[in-house]
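The complex is shown incomplete by one protein chain, all other protein chains being positioned as in the whole.
The chains carry the letters A, B and C, assigned in the order they are written, with residues numbered from 1 in each.
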Amino acid sequence: MLGSGIIKGLAVTAKNFVGSYFVPERMVTEQYPEDRPKLPENYRSFPLLVSETAEDPMGTLRCVACQICEKECPPQCIYIEKSKDKKPDATGKMQLYPVVFAIDTSVCMSCGLCAELCPFDSIKMDQVFEVAATNRFAGLLLNREQLAKSNAYYHSIRPVEAAEVDARLAADRQAAEAKAKAAAAAKAAAAAAKAAAPAAQPAPAPVAEAPKPPSPAA
Amino acid sequence: MEALDQIRDRLLARFSGASVALVTNPGPAAEHSLLLDPAHAREIALFLRDDSALQLDYCSNATGIDWPEKEIVETKKVSVLDPAGGPAKITEEKTKRVEPGCLEAVYHLYSMALRHGPVVIRMRTANRSDKVNLPSLTPVWRSCDFQEREIFDLYGIVFDGHPDLRRLLMWDEFKDHPMRKDYVDPDDFEWEPTPHAGVLDRAKMHYSAPATLAVSAAPQPEVKP
Amino acid sequence: MITAAPAPFGQSSGPTVRRVNDPLHGDLLEVSMGPQHPSTHGVFRMDVTLDGEVIVKLKPVFGYLHRNHEKIAENTSYLSSMPYTDRLDYLCSMSTNWAYAMAVEKLSGQAVPDRAQYLRVILAELTRIVNHACLVGFLFNDLGTSFTPLLYAFREREKIIDLFEALSGSRMMCNYQRFGGCRVDPTPEWLAAASKLVDNFPRFLDEYETMLTGNEILLARTQGVGRLDPKHAVNAGITGPVLRACGVNYDLRKVDAYGFYPRFDFRVPLGEHGDTYDRYMMRILEMRESVKILQQAFKVLPAGPIMDPKAKLRGFRPKPGETYGRLEGPKGELGFYLLSDGTPNPYRYRVRPPSLINLTLLEEMCLGHTVADAVVILGSIDIVLGEVDR
Partner (left out) sequence: MSASTDSFLERAPIEARDWLVQLLPAPLQWFTHHLITIGAILAVFGLFFAFTTVAERKLLGRLQNRLGPNRSGLPKFSALPWHLKHKLFGLTQPFADAVKALTKEDIVPAAADKLLHFLAPVLVVAFSLLTFAVLPFGRNMVPVDLDAGLLYFFAAGSATELTIFMAGWASRNKYSLLAAMRALAQVISYELPLLLSVVPVVLVAGTLSTNEIVTAQGGWSFGILPHWNIFTPWGFIGFLLFLVAALAECNRSPFDLPEAESELIAGHLTEYSGFKYALFFMAEYFGLTALSGLGVTLFLGGWQAPCDFLPFIPSYVWFMGKLVMMIVFFIWVRGTLLRLRIDQLTRLAWQFIVPLALINLGNAAFWALTASWAGPLQLVRLGVSLALVVGPFILLGRRLNIGRGPRTYRYATS
């Protein structure tokens, strides 16, 4: 009969009307500023630079200015300038560091490729999504001071991933240290052997020096 | 479906005077293609569509490719006899050869009736400047309508016999063909203190004193190109 | 009296309008519908010539969202184009990602692990549900409802999109597929949540259909409107649900049997009238079939790696060659044509956008119908301007 479909439709909307008071799963909306969305761990917004400590973010940046992210960034929003000198990073290795590291978040499309490709686990994706600024140029162009976030912060937003990264880095560090130790031991052994062989020669320079940090090329 | 060279042989037998060449594809996909000569392309396309064994009733994809002129330097070792009677000298002779460029249109054909494919056919223009005409295959497959317009728009191939050959994506007054490899994008950069050095350089040319614009208020370290 | 008939095939797509003895006939009205119009789904424009409210000529105008995606892709590496494919059809980035990944894998001859293959099927079918739910909602908005069906559909879409966010980090711009696998392995909790959602989905569909499918106004507005006959549709390269609504059995999941689709038991719904109602019903029925596929997939998803160990993220250089990879996207056949010259960047990168090519027969479908119908026909074709204009 004409109208039966219309009546069925009216019944469904009436059911939804009543349901909207009693069945919370039916609701579409979220009361945003009061109810904060619960972000999944994988959520990504804009990149951040991980530093080992919060106290000296610029001194302990993991970034070594290798410029892989700059090259691979699809919208080309990263700009890096390498340092001329090297300075020790958090583990004491001598590394290059970025003098300028700028990300134009007005261009960034939050794809996360930089974080995926970074071999030093330095660039990661942040989870702040309220990033409005009043100046569309300077307000959205983040420099390295603004981008740097401590490892503790990284742990707070992505606990699982950060733990994995830390474990991996610790393993790498241990391996590197073991290697360095082995190298130093070998060197010392060689030096000792050398010193032992020609006994008449003057005593070698004291071997008190600490194992040198391996050069970045090593 | 019969192999591509069989199709070629059948086409050659059927259309005398037509030249159909097999273009091999070295990649792992090994989708080889047939290069048709523009003079017979439409007849051949019609045949491909209506032949009972092929029934390629569906042209899925039509696209253009730009092959610019290539300058090829060949070095040849030539032995020059010493007129004095000494040992023959071997000198390197460089010959420069310009391989003519062309624009190419590629069509991927499938059969919905027999569910096979793809058969790839391609056509090439004589050059990239003035002889850029190819026959339109829109009368054969209507699906080429927008795609040929797009090729015309972005590559500049003129499809003869297309019912409505206008630009598709760019505006009508636009002059160039942006997908060509030698396309130079217009120099209309707006000043933005972005970290993109290239953009910044080109923007600076338009402003005598760009530093006064937005950077002075910006807290970021000065971005040097 | 106006009789408008579709143009004879293969000739000018302009309409043939015959005026029969009507001295009182006024002028035609030319209306440019779009690019700012509530129902053109973005910045699409139709230059419409009207006789009263009857369409006697319709020219689609494109390019307002053109950003030359193909040129950008030719100037960056293969991987860097992946996030850009999200922006093609921004409602179904997972499918688009897969299409691109599939084309590149075909180009380089890469293998994909089993788990990744199953994940791809799962995500593609979830995307199909997302897309169809959106489409149906928007179609009803075009038909004049006050957002009610749209919001019901969006609620369900939102749940799936939240899953995408939990998996890939972004709701719509997933950037999830990689050449040789997927990026993130879903946790068991994610899979449980997805499976529960899929099991509940038919209930939503039932409610939706009770509300709308039998509605007399819907029947009157859509049945017999915008008919498409299979012969012309095939010739015009129309694919996807729009083609199947005309009764042509051509679903690439069955025809090409790509991915792991042959391992699933599902059916392809076929219409027979090719009108707007059939196109609407195709979407509803396909959603039900997608649910079936998903239920099977969650049962058999194997453990294992999600990336081919030989796959390279950086420094990816396929051998010279060309390929055309295609899959059944929610909107139709989505293809990527790639031509490699051995460098890290593709020499030629081309997207075969289903939305654009499905619009080929828009004029023929709309001729003789009113403005109101044109809006509905456009809505039932299902276009996304990010893909049409690229």
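Just a few scattered comments:
As a convention for this text, a contact is a pair of C-beta atoms (placed from the backbone, for glycine too) under 8 Å apart; a residue touches a chain by one contact, two chains touch by 3 or more.
Predicted model only: the values in this text are computed from it and were never measured.
Although one chain is omitted from the display, it touches the following shown chains in the full assembly: A, C. Residue A:Gly9 is the one among A:Gly9, A:Pro57 or A:Pro98 that touches the chain not shown.
For the options C:Gly63, C:Pro113, C:Pro269 or C:Gly386, the residue in contact with the chain missing from this view is C:Pro269. Residue C:Gly214 is the one among C:Gly214, C:Pro320 or C:Pro344 that touches the chain not shown.
Where subunit A meets the omitted chain, the residues involved are 1-3, 6, 9-10, 12-14, 16-17, 19-21, 26-29, 31.
Annotation for subunit C: contacts to the undisplayed chain at residues 29, 31, 37-39, 50, 52-53, 140-148, 151-152, 155, 211, 213-221, 223-224, 249, 251, 254, 267-273, 277-278, 281, 285, 370-373, 375.
Basically, only the chains that are shown with their structure count from here on.
Pairs A-C and B-C differ in how many C-beta pairs touch across them, and the larger number is found at B-C. As a whole-number value, the distance joining the C-alpha centres of subunit A and subunit B reads 41 Å. Per-chain Cα centroids separate subunit A from subunit C by 36 Å.
Centre-to-centre, using mean CA coordinates, subunit B is 27 Å away from subunit C. Within subunit C, no positions touching two or more other chains are listed. Residue ranges on subunit C touching subunit B, taken from their complex, read 9-13, 62-63, 66, 68, 70-71, 106-109, 232, 234-238, 248, 250, 255, 318-324, 326, 333, 335, 337, 339-340, 347-348, 350, 352, 356-357, 359-361, 389-390. Residues of subunit C touching subunit A in their complex: 76-77, 79-84, 86-87, 148, 151-152, 154-155, 158, 162, 165-170, 173, 175, 183-184, 207, 210-219, 313-314. Interface of subunit A with subunit C (complex): residues 2-6, 8-9, 11-13, 16, 26, 28, 40-44, 68, 72-74, 109-113, 116-117, 125.
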